[in-house]
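Note that one protein chain of the assembly has been removed; the remaining protein chains are unaltered in position.
And now, subunit A:
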Amino acid sequence: MKNVIDIDTIEKIGKLSGIEIVEGEKEKYLKHFAEILDYFSALDDIDEKTVSSGNHMVTNLKDITRVDKDEESLTNDQVFLNHKKCLNKHFKVERILYNEDN
């Protein structure tokens, strides 16, 4: 295996992607990722600098924005249809800012 990921990296990536990785799973990820990343090393012999980047692959379109005018969109009821924790038409979300200590 040429590409070895360590447990620290797995933990860091888990945090970045918002997924809790439980203890027993870390080893499994290490093994699978080493195999997969080895497969990716096939690309190492390509010099990508010779390729121009640019527009969308298929449609050749650049970013599209719509005209800035009112359009029909979802109603309040539709927006809150699947939400279990809402209060007076507001989403109730988990706390995302913490002090360093807690």
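Note that a contact is a pair of C-beta atoms (placed from the backbone, for glycine too) under 8 Å apart; a residue touches a chain by one contact, two chains touch by 3 or more; residues count from 1.
The criterion applied here is as follows: contacts and distances are computed from a predicted model.
Asks: Please identify the absent chain by the protein name in its UniProt record; candidates are "Beta sliding clamp", "Carbon-monoxide dehydrogenase large subunit", "Nitrate reductase" or "Glutamyl-tRNA(Gln) amidotransferase subunit A".
Replies: Missing chain, per its UniProt entry: "Glutamyl-tRNA(Gln) amidotransferase subunit A".
Asks: What is the set of subunit A residues that contact the non-displayed chain in the whole complex?
Replies: 5, 9-10, 13-14, 16-21, 29, 32-33, 35-36, 39-40, 42-43, 46, 48, 51-53, 56-61, 64, 66, 74, 78-79, 81-84, 91, 93-94
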